[in-house]
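With one protein chain removed, the remaining protein chains of the complex are shown where they sit.
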Amino acid sequence: MIGRWTIPLIVALAAACGVPFVAGDYLIGVALSLAMWIALTESWILLSGLTGYVSLGHVVFYGLGAYVGILLWGEVGGVLAVGGAGLASGVFALAVGYPALRVRGPYFVMLTFGLAEFCKYIVIDVEAGLGQFSRLLLGGPSVLQLYYVVLGLAAAATALTFFVARSRLGYALRAIRENEEAAETVGVPVAFCKLAAFALSAIIPGMVGALMVARSSYFEPSQVFDPIVSFTIVTMAIIGGSDDARGPFLGAALLVLLSEILWARAPQVYMILLGILLIAFVLFAPGGITGRLLSRPVKVKP
Amino acid sequence: MQAILSWQLLFAALVTGSIYVLVALGLNLVYGTMRLLNVAHGDMVMIGAYVSYWLFTLSGLSPLLSMLIAAALTAALGALAYVGLFRRLLANRQLVQRLEGNSLLLFFGISIVIQNLASLAFDSTPRAYQYLDRVVAIGNLGITENRLAALIVTGILSLVIVLFLRFHIYGLAIKALMQHREAATVVGIDVERVQILSFCIGFGVAGLAGALLSMMEQITPFMGFPFTIAAFVVVILGGLGNLLGGMAAGLLLGILETYGVALTSPSLRSVLIYGVFILVLLVRPQGLLGGKRVVR
Amino acid sequence: MTLLKLQSVSKTFGGLRALRDVSFEVASGEIVGIMGANGAGKTTLFSLIAGNATPSSGEIWFKGRRIDGSRPDQNCRAGIARTFQIVRPFAGLTVLENVMVAVLFGSSRERSRAKAAARAEEILHELGLEERKSQLAGSLTLSGQKRLEIARALATGPQLILLDEVMAGLTATEVNELLTAIRVIKQRRSLTIVIVEHVMQALMRLADRIVVLHHGEKIVEGLPAAIVEDERVIAAYLGSAS
Partner (left out) sequence: MKRRWLLSLMAGLALMAAASAQAADPVRIGFAISKTGLFAAGTGSQFDTYNFWKDQVNARGGLDVKGVKRPIEFVWYDDQSDPGKAVQIYEKLITSDKVDLLLAPWGTPAHIAVSGVVERYKFPMVGDSAASVKLRELKPGNLWFTTAVMPDRFGPVIADALKANGLKTVAVLTPQLPFALEVKSFLMPALKKNDIEVKVNEEYPPSIKDMTSLLINVKNANPDAVLVFSYPADSTLYMKQARENGIAAPFQFVMVGATESWFTKQFGAATDGIVTMGHWSPKVAAWKKAQPFFDAYEKQFHEAPDYLDSALAYMSCEILEQAVAKAGLDKDGIRKEISTETFETINGPVKFNGVENATTPASLLQIQGKSMELIWPPSIATAKFEKKPAWPAN
């Protein structure tokens, strides 16, 4: 299985690295968006695809990363700011994960959504308290530099999800998804495993958040905590097939393409299509495109 | 500080609370009878508000009349959603296993579609009209007529619904379905019809609440979501499926929000609502006031 | 040697008392049967021992250590395994993966997935499931899922295994096969078994000793032969339920 997918992946990565040599600023920007969404969706799958705890608030990690990033960037430089953003998101996940992950099923979905909105308004109020509405990051890295870094993060997120899914932890997480009581009863330390997945799925989105602030040079809380980001992640994952590291490529590619065609002239149409895609996939193809293509069951020779 | 003691504030709290009561009631019906988590519920409020806005702006029709049209329209949408989407969901065994989760994602999709259709049709600029906006003075309490009207309508409607559920045959069937689904089918209740009815009442009441709201607040295509959140808080506080508990909780949230904002700052309003929302989910998703089931 | 000891264990849910002052001991290597009508508190008892629930009062000791209040996964690693009356397979995982999870996280805490897979295959072989190992667990027949429950419990490497109505719903032939399998497995691993069973005959043939629960209280404890004769048992259980 690894063999079958390694070569296409390496080819794709090589092609992605080559994009800037043939494309102009605009296309590099599009490729950057694509890489960003892949990184975010892969991270989401590590949590939600594997454990079944569907997060509809993953933007909270992105937003926190962005906030920490903009606060640190001018003080300590880009590298440390991005690292700090990832760290902060991870720590935040550890802090809220324990109580949050005790809530199950649809309540967890709503909880994550509420948590992200809550954090958004907290940050808005904190910023307003500091007399800020938005912040600027002038003189950040070029789009090209950002592209390579985010591409690296997308690759890292994919690899992380791929290997965790096949690791000891991955078995535990999927057992939790299927039946949490049974998993606990056969010795899986469920609270610990869920928390680990939660934290692991938070770090890369945090780093991506900081980088995307550098990309737009602009930070505004309601922008970086936009719930549409969470919504898009879930839709991308479900379109692609949500419990596999291969899923997001198709979902992200499709939606980024759609978005590029529509966002400037018909943003509402884009959102409507997004909603319709989600409805259609939940109703008709819960396994996503990948699920359809690779009709299961998956062979599991370790 | 004096503001806290003013009747004005209490009145504002009651108006907000009564709107929450109506919105949450519909959510509770749909969840209670079918275990569907309708996060598009607040969008019915938005649709109802636009119906009344346009009818008033174009033909001068009083929102107190057009609220019936708004309710009928959203009720029809409810029936449509049920027949078009949820019958399929409820009929598919594989999907029913994860019914609550799937319904949540479906309704999120629907919500996004509705909001953006509205934004496409009406654009996202806030709109308002003026109707019954004279101030009547009762003692030193100044009340806008439209708020008074809204409070009266919500009060009457809540009463009607309570009586309907207690005495009408369909009301009883809905209650039976909420308490025990299988038993309800055994005693010969036409589950399908009751479910459609729940959808219609639930959506219709939300639409009506929106029509009332349009007299008092600016409306936008994205105004619905906070009501969804508030409705969830109310339903969870009052106990899923517990209608009377929900009514009490609706008023409680109205008071909590209005006084919370008055004591702190309007900028904390969202933090307050989402804070309560998170807390309620973390502490006790099965409900604080009511037990696990029970409609009295 | 006493492996498991319950000392006046009670459990209430809300106002409802599911278990009241239940005490008994299980020695190493024994097979103890638990009998009782529906709602007598059998499954609650298992949940308390396995750690899925915490007793309202009383103490539970395992291998000389107090375990009431510890988590199921801790108890599992300490050597207690259980099956569920209503089967709980990891439906979306394959049969082999189901068992591998138990090997990886049970008392052996196997690190290598290759070794875990090999060990899991052995256990599946013992329970006659090896041919189904690549199938999704959710697609097994009821009989297959019951066996998988046992396989998964065994794979955690327990000293004590709690079997909750593993024979309910099986045909007579299937019951016989399963009885044989359980005996063989017990011998091979010197297991201690506590078993809840509705199929009376099976329990009589398997158990060394039987504890009878009625409305959450232990009313009698003794050898199978004596139990069937006991008037209280006949009145409380045989008379009403089966």
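Just so it is clear, A, B and C label the chains in written order, and each chain counts residues from 1 on its own.
One rule holds in what follows: a contact is a pair of C-beta atoms (placed from the backbone, for glycine too) under 8 Å apart; a residue touches a chain by one contact, two chains touch by 3 or more.
Owing to the predicted nature of the structure, the values given are computational and were not obtained by experimental measurement.
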Given that one chain is not shown, what are the shown chains it touches? A, B
For a quick check of understanding: of B:L65, B:L80, B:A128 or B:L159, which residue touches the chain that isn't displayed? B:A128
Missing-chain contact, candidates B:S119, B:T228 or B:N242, resolves to B:S119
Contact set of subunit B toward the excluded chain (per top definition): 2-3, 6, 8-9, 12, 119, 123-126, 128, 130, 133-135, 142, 144, 216-218, 220, 223, 258, 261-262, 265-267, 269-270
For subunit A, enumerate the residues touching the unshown chain of the complex. 24-26, 29, 124-125, 128, 131-134, 136-140, 142-143, 216-218, 220, 223, 226, 263-265, 267
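Keep in mind that, in the parts below, only the chains that are shown with their structure count from here on.
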If we define chain centres by averaging CA atoms, which chain lands farthest from subunit B? Would you check? C
Determine the centre-to-centre distance between subunit A and subunit B, using the mean Cα coordinates as centres, and give it in whole Å. 32
Can you give the whole-Å distance between the Cα centres of subunit B and subunit C? 48
Give me the residue numbers in subunit B that touch at least two other chains, ranges are fine. none
List of subunit A residues in touch with subunit B within their complex: 54, 56, 99-100, 102-103, 105-107, 109-111, 114-115, 117-118, 121-122, 124-125, 128, 231, 234, 238, 268-269, 271-272, 274-279, 282-283, 286
Residue positions on subunit C within touch of subunit A in the complex are 50, 52, 71-73, 76-77, 81-82, 84, 88-94, 96-98, 100-102, 104-107, 109, 111, 113-114, 116-117, 134-136, 152-153, 155-156
Taking the touch rule as given, give the residues of subunit A at its contact with subunit C in the complex, in rising order. 168, 171-172, 174-175, 177-179, 181-190, 296-297, 299-302
